[in-house]
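First, the structure itself, so that you have it in front of you.
The complex appears here without one of its protein chains, the remainder shown in place.
All chains are identified by letter, namely A, B and C, in their written order; residue positions are counted from 1 within each chain.
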Amino acid sequence: METLHLEYPATAPARQRVLVGVVASGDLEILIEPATAGRTQITIHATGSLSPDLWRKQLDRLFAHGAAAAMHMEINAFGATPGVISLRLAQAMEEVGT
Amino acid sequence: MSHQQEIAHLLTRQSFIEQGARERARSLLDSGTFRELAGPFNRLYSPWLAAQDIATQADDGVIVAKGRLDGHAGVILAIEGGFQGGSLGEVGGAKLAGALEMAAEDNRRGNPTRAVILFETGGVRLQEANLGLAAIAEIHAAIVDLCRYQPVIGVIAGSVGCFGGMSIAAGLCSYLIMTREARLGLNGPQVIEQEAGIDEYDSHDRPFIWSLSGGAQRHTTGFADALLEDDAEQIRRQVMQFFAQGQPALPRQLRCRWYQQRLASVDTARQTDAHMVRAIFSHQKDQYE
Amino acid sequence: MPSQASTPLHWSERRREKRRRLDLVNTLADGCILPTKQLAAALEILIAPGDRVVLEGNNQKQADFLSRTLAQLNPARLHDLHMIIPSVSRAEHLDLFERGIARKLDFSFSGPQSLRIGQLLADGCLEIGAIHTYIELYARLFVDLTPNVALVAAYQADRHGNLYTGPSTEDTPALIEATAFRDGIVIAQVNDIVDDASCLTRVDIPGDWVDFVVKADRPFFIEPLFTRDPRQIKPIQILMAMMAIRGIYERHQVQSLNHGLGFNTAAIELLLPTYAASLGLQGKICRHWTLNPHPTLIPAIESGWVQSVHCFGGELGMEGYIAARPDVFFTGKDGSLRSNRAYCQMAGQYAVDMFIGSTLQMDGDGHSSTVTLGRLSGFGGAPNMGHDPHGRRHASPAWLDLITTDNLLSRGRKLVVQMVETFQGNGQPTLVETLDAVEVARTTGMPLAPVMIYGDDISHLLTEEGIAYLYKAQSLEQRRQQIAAVAGITPIGLRHDAASTARLRRDGLIALPEDLGIRRHDASRKLLAAKSMAELVSWSDGLYQPPARFRSW
Partner (left out) sequence: MLHQRGRCWFQQLCATHLPVSPDSPSLLVADTSLAGWPARYITVVPDRHNPFPRARSGEVGLREGWALASAVQDAMQADQAQDKKRAIIAIIDTPGQAYGRREEAFGIHQALAAAAGAYARARLAGHPVIGLIVGKAMSGAFLAHGYQANRLLALDDSGVMVHAMGKEAAARITLRTVAELEALAASIPPMAYDIGSYASLGLLWRLLPVRNADQPLPEDVQMVRATLEEALLDIQASMDCSLVQRLQGPHRQASRRVRTLLREQWPD
């Protein structure tokens, strides 16, 4: 199991806690809690085939621009593909309301 | 129902099997009353899976949801079949046992809390073996305790089914609801085949497996009290109806003499099949000792 | 003395040789019926060393009694056969080579046996003629690969050799036609022999074309290859299916099409009565199909979407349903399906608006292949359907819609869609710098890399990231940019730059889900018309009977 910490610039704090997904094979869960404005911190616990480098690249695409809300995000993944990861992240962002 | 009506029904009904554990709990509770306890943000990860490099889930695959059931205080315990096959380890097991213990305590204090268990489990999580087994014993203890005050209702919807020590928990429930896709059995097909050979049990023969442990057979032979379609609303209504009925006159687990009598009439010289089981258990008239 | 003209003999050598062999088995056979136990003895006489033998190994139906028996013959007496097997799918197909009975192989597809073919090739036990597409292989049977012997499978025969090939006719007519009419010997294994044609369900192959029938020791093996359990469909596949429906089917008004066998296209089939219906597309798209009878198409058929389906082969469990829907399926007088791979492949090549399929690898230029290191799988029918046949002359709205000029001399174009997730479930990227096929070609000495679909044949690439409208590319460089823009974080995707992606998006060369009005959030299994096998049965009014291994009741 790999653990990875990432940090990105962000806007105002997320408005609520959000949970999406399930740690089934090929899937992941995402837990989001509001954080202080300006920073988003992401912790990833992953088993499976995606390298830490690819995880970083996938999340960079979504958060590097700094337009997302500030949050603490935790991801627990079990062999999820980048496609499934981005789908779950989109669901989570939808629920966070950004 | 005409074929056209059936199609319209297929397109509109809310599947229960499709829902995750949290959604299932929500769909049974009175609207707007769902409140999760010891939830994912309490981050109750299994300490034992992480130590074995296995992916963990923040709720360890068990949801405890308080709320109202037809206006009465209630708690739903839902197992997430998608995480580790719904297997129970220390944390998930403690959530189930602990919540049932709290419900019994409520009743002792004059607050008649009800409980529904949504089974979707292969039983003990082998990576936490003895702590899973211990937790399941505590779940059994808590169901028996709570049954002294309130009916405890079990639902096995599928697609995992209910196996291992948790099938015993299902056997302790006051009422059991199943769908046709659900299975209920002590030992999983693979394990039986490994232990006893393919002639005894062919774990790849799905119709055979369902003919013995599927919802339809379990209902026909009296091991389940309701066989329902995969329809969240029908399941909700049936749960409420069983609560309204109160305790069963004579729970299955107390019918020792009847079951012993029926089993004594089994011809064990030949191997059994679904038909034979139905014949043995069709004598429902004398069920009350 | 005028020499006895040798000419007549010279002109009918094949016929004379056939007669000679048939005479030798007279004592073994009862008319055209070979007793089951005599098959081995008869094959040793009827087949000669060096013969070209076409063996019916199909996608589904397998002449397995014939292949098992052939593989047990004595290689000292029977050797150096040149086998033609459309689908190399059984272990004994390759035992023939390992045992020295056969030497050369021409084939189309070899899914489960692909690794072993690679090994036998490396060990020098096997020589490959070529890896064909199905229709290409049948075509060569009529040109330079005419068989001496055809070994085929049917459900029923009568005592005159009339065959009922049933719902899974598949390749049988093509293989027999090429053999029977050039004095080859046709031997059919059947599950059952009846007295005469009046007792046959129907006659698919006239007895005139068949030399021998033999009742198999057990019914032929058949694989339910096209059954996809809706329970296994994931939200990501639903997202991609929604994108396909909006961004391709609706946009180009695709009315006739072929679907591959994966979960992606199963998801599309199950979204027609729900999501596509909500877009008001019923009657406008997906009316005519060339595909196997996919159980997941049942809800669309029952909802009135589908006018016709012509099939390559049958599918176990669909027999009763098909028989009850003769307006939709091609059926015989008896009611059962008549499939025919050769015709259906032809239809899929020339008569449909669109082919949509999947692949294991695609490179930055859009070339795709399912051949990976060590595995010599063929491509079956995908390359035929997955290209733009320049011989097409009839027009349809979708075909015309792909014209990018207003020149009256430009031709329409078939839609060839590749629908892939950017990464495979094992974490390997689908979009790669170089196809494994290139390395395979190098190590096995093939003249060309085994490419399934060439980049310039692909009109659309659909990934979970978006759709690249490749038919609009003005240059190879632009096609590469389009592919990179929807390739996510694969090595190809990392080549893209945000500015060019924005420009491609603005110019309509790519579309992201949001450009199509699709929110990823909405990609839910709730949209599936059927979510389980049981629901498919309900949709079929109880007529579909899934094979045991797909039942959860």
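Here is the rule we use: a contact is a pair of C-beta atoms (placed from the backbone, for glycine too) under 8 Å apart; a residue touches a chain by one contact, two chains touch by 3 or more.
Only a predicted model underlies this, so the values are computations on that prediction, with no experimental measurement involved.
Hidden chain, full complex: it touches shown chains B.
Note that of B:4, B:241 or B:272, the residue touching the chain absent from this view is B:272. Touching the chain that is not shown, out of B:102, B:155, B:216 or B:239: B:102 (per the contact rule at the top).
Between the chain not shown and the residues B:9, B:72 or B:148, the one that touches is B:148. Think of the hidden chain as still there; on chain B it touches residues 35, 37-38, 42, 44, 46-48, 51-52, 64, 66, 73, 90-91, 93-95, 98-99, 101-102, 123-124, 126-138, 140-141, 144-145, 148, 164-165, 167-172, 184-187, 190-192, 194-196, 200-201, 212-213, 221, 223, 252-257, 259-260, 263, 266, 268, 271-274, 276-277, 280.
We take it that only the chains that are shown with their structure count from here on.
Between the Cα centres of chain A and chain C there is a gap of 41 Å.
Between the CA-based centres of chain B and chain C the separation comes to 44 Å, rounded to the whole angstrom. Contact residues of chain C toward chain A in the complex are 234-236, 239, 421-428, 463-465, 488-489, 494, 519-521, 523. Within the complex formed with chain A, the residues of chain B that make contact are 20, 40-41, 43, 50, 53-58, 80, 82-83. The touching residues of chain C, when paired with chain B in their complex, are 231, 273-274, 302-303, 525-526, 529-532, 534-535, 538-539, 541, 548-553.
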